[in-house]
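One protein chain is absent from this view; the other protein chains keep their places.
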Amino acid sequence: MKKTAILALFLALVMLLGTVGCVAPAETNENTNQTETATSTEPASEGTVTESKDNYPAASELNPYKVGVMWYSYSDQLGSSIKKNLEYLGKDFNVEFTFVEAYLPEDSVAATENLIQNGVDGIMSLVIYPDMIQQCETAGVYLGQFCNETTDVDMLKMIADSKYFVGMVNENDEACGEAMVDDLYARGCRNIVWLSIPAGAASNHDSRVRGIETAVAKYPDLTVLANYRGDKMGEALQSFAVTYPDMDGIIATGGSNGGTEEFYQIMTSEGLTDRGVIFATIDIGQGTGERLASGDLGWIGGGQFPTSSIVFSLLYNAITGNKILDNPEKALYRNFMTLQSEDDYNNYVKFVEGAIPPYTSGEIKALIKAFNPDASIELYNLYNSTYSIEDVVARHADTIG
Amino acid sequence: MSKAKDYGLRALKSLLLPVVVYLAFLIIGNGRFGSAASMIVIARQSVMPILISFALACNMSVGMWDFSAGAVVVIAAIVGGNLTKITGLGLPGLITACILTAVILSAFTGFLYNVMKVPSMVLTIGLVLVYETVTFLIFKGNGALISGDITKLASSPYCFLVLAVMFGIFYLVFNYTPFGHNVRALGNGQLIAKNAGLSPAKTKFTSFVFGGIFLGMAAVMLISMKGMVKATGSMATISTVFDAMMGIFIGLFLTKYCNLAFGVFIGAFTMKMLNAGLIAVGLSTTFRDITSGLFLLLILAISSNQGKITEFRSKKKRAAEANRAFESSLIS
Partner (left out) sequence: METLANNHDEISYMVLLKKHKKKKMFSSIIPFMGLIFIICFFALVTKGNTISISNLSNLVNQSFTLIIVAVAAVFVYSHGGIDMSVGAVQGFVSVIIAMVALQGVLPGWAILPVGILVGMFCGFCTGSIHVLIGVPAFVVSLCVNYICTGIVASACANSDIYLPYAQYASWNNLLLKGGVVLAIIGIGFFVFEYTKVGKYLKAIGGNMNTANQSGVIVKKYVVLAYTILGGTVGLIAFFALARTGAITAQTGSGLMLDVLTAIVLGGFPLAGGAKSRIRSAIIGALTVTVLSNGLTIWGIDPNYINGIQGILFLIIVSVSYERKKNEIFN
């Protein structure tokens, strides 16, 4: 009797969780009640929204497609922004997204099998492994990589020979690492420390570290007092704060999921702000505005999630019969969005983290050859090279009042 | 006099481990380890792991595991951080909300343990998955962010005050209350304790609830130190538990010389010092992990074989005495 009661209670909980869990992605195909024009009409978090009309087909006029998205974790800030961004696009493109958490080789290969079984027309993934390319070739499913790039020579050859690989779009992590060092040096920092996650854990961070090391080599009068690679960057920073009283600059290669906020907290609690230490990092967190205003924060980059929109458009082009890139083994690079002032941060909150993302569905539709015959690699390069907070504000100032 | 001498000797043996670790890194750290300021930082960083170790120590004394402790800390921090902002109750509100949340969750774990009657390892691994999902369901999965005066417990001397109070609570409860007596009795032999009239189920439930108080306080320290606590998934919170367990294993080893409360304190602090020392020396993550693992293995190898060492010594002593007796009999 007790067992039956436990069983009944838990089965009810499972059903509840399953229903809740199923709700979010499943509605995109049925949700054709959007406006006639392909624009989101949800209100922005701040300001008023006016409809922005374009001539591209609305969701109701488009064929339904399914796209699988593989990312290491949607509980991560970047992951959840990517998911929100793609769900927004999915409504206006009539695309159903299936989100899967996968990063390890075996998990990624299994997730690819499951997504193909799910009937997806395309897959976009953070990581690419050889068997994934093979599976997509066999199944006729398009594959793209975002926020990362493949560098292995054999894999690049597989990509080049593949009919179904659409491209890789990544931020220039190495340049970003260099930029952080250049910025701190320009601000007068001569004794810096840098912190990163464990080597090999994420290739983006490894690239940023390479950039840091390259830039440091340029400046003979710049000293790296210490560096740390591990999971406890905050604690390492606390130790460095007391061990190196002459430290005047700190670089962290990332601070997603509360990491940036933790660094800000430590800057204050360890008296680093009083000492005039300047900080540079990636991943824009809460409190960035105040830090930029006070001068503690020298360089901060972020806003990477719209890269998913670019890769989605490459996939959509391929699915609709217009593969854009002839040489997908060459990655396309995008800028990091960098903020310089408190106003920049306020604009970031309004124009980047609001309900309307940095690229509206109309702007992404402009990249689709089936809707815009002028869509080309040059247009992609323009989007990628002009990406900045000024660019987003200029494009959306009228839309978000 | 001999009692004081014995006490002093045991205290020295308890402190030998952290002192050896300190001296080793002071020598090889090349000036980057060992200053008063850096030791204070290490001590501050140890507060949260020590609190979690206290929470787990009671359970582990009776052979129970609680892999969900890390997830409970995260939920308590998120609830506490958000409720504090909503109610405007400041630091007292944060402490109350975090401790209440952690106690309720721990009580739920204890309740499930008694009702389901499955091994704690199995139960708590399942609960990690459930509790981590809860962090996405509460407050829209946004976590919690606090700043300002509310976070002052993370700084010294407040963090040490917190530690002293919680240490005192653990020490008193574990050594001077019927509950603590029952835990120790169960730890020495569950069947015997049960036959003597003790209720294992009740004691284990109380152990979970008692541990919840420390997990709640650990949640306060977590959000105070970091300022922000986000929803966590993919069983990431289990690593917090493993870290705390390392301190407990050393603590249990040190119970030969000192009380469990001191042992756990020394064990957790020593592991933190070891980690800080390895960073100061400049070792990569790889070698830090390997060194920590080997260190723990060495400690437990000594612990597991101490009886054999003592036996060997006493055998040697008896053999030497027998030899002397034989030789003197030959002479006479």
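All chains are identified by letter, namely A and B, in their written order; residue positions are counted from 1 within each chain.
Operating definition for what follows: a contact is a pair of C-beta atoms (placed from the backbone, for glycine too) under 8 Å apart; a residue touches a chain by one contact, two chains touch by 3 or more.
Since the structure is predicted, the reported quantities are computational estimates derived from the model, not experimental observations.
Taking every chain of the complex into account, the chain not shown here touches A, B. Considering the whole complex, the residue from A:114, A:162 or A:191 that touches the absent chain is A:114.
Only one of A:104, A:382 or A:397 touches the absent chain when the whole complex is considered: A:104. Although one chain is not displayed, its contacts with subunit A can still be listed: residues 3, 6-7, 10-11, 13-14, 17-18, 20-26, 74-75, 96, 98-101, 103-111, 113-115, 117-119, 127, 129-131, 134, 151-152, 154-155, 158, 198-201, 203, 206.
Summarising the interface, subunit B meets the missing chain with residues 62-65, 112, 116-123, 125-130, 132-134, 136, 141, 190-191, 194, 200, 233-235, 242, 249, 284-287, 289-290, 292-294, 296-297, 300-301, 304-305.
Simple rule for what comes next: only the chains that are shown with their structure count from here on.
Centres computed as Cα averages put subunit A at a distance of 38 Å from subunit B.
Considering their complex, residues 32-33, 35, 37-38, 40-42, 44-45, 115-116, 133, 135-136, 141, 143, 145, 147, 151, 154-155, 225-234, 239, 275-276, 279-280, 282, 284-285, 288 of subunit B touch subunit A. Subunit A meets subunit B in the complex at residues 2, 6, 17, 73-75, 77, 80, 101, 198-199, 226, 228-232, 234-236, 238-239, 241-243, 257-258, 261-262, 264-265, 269, 285-287.
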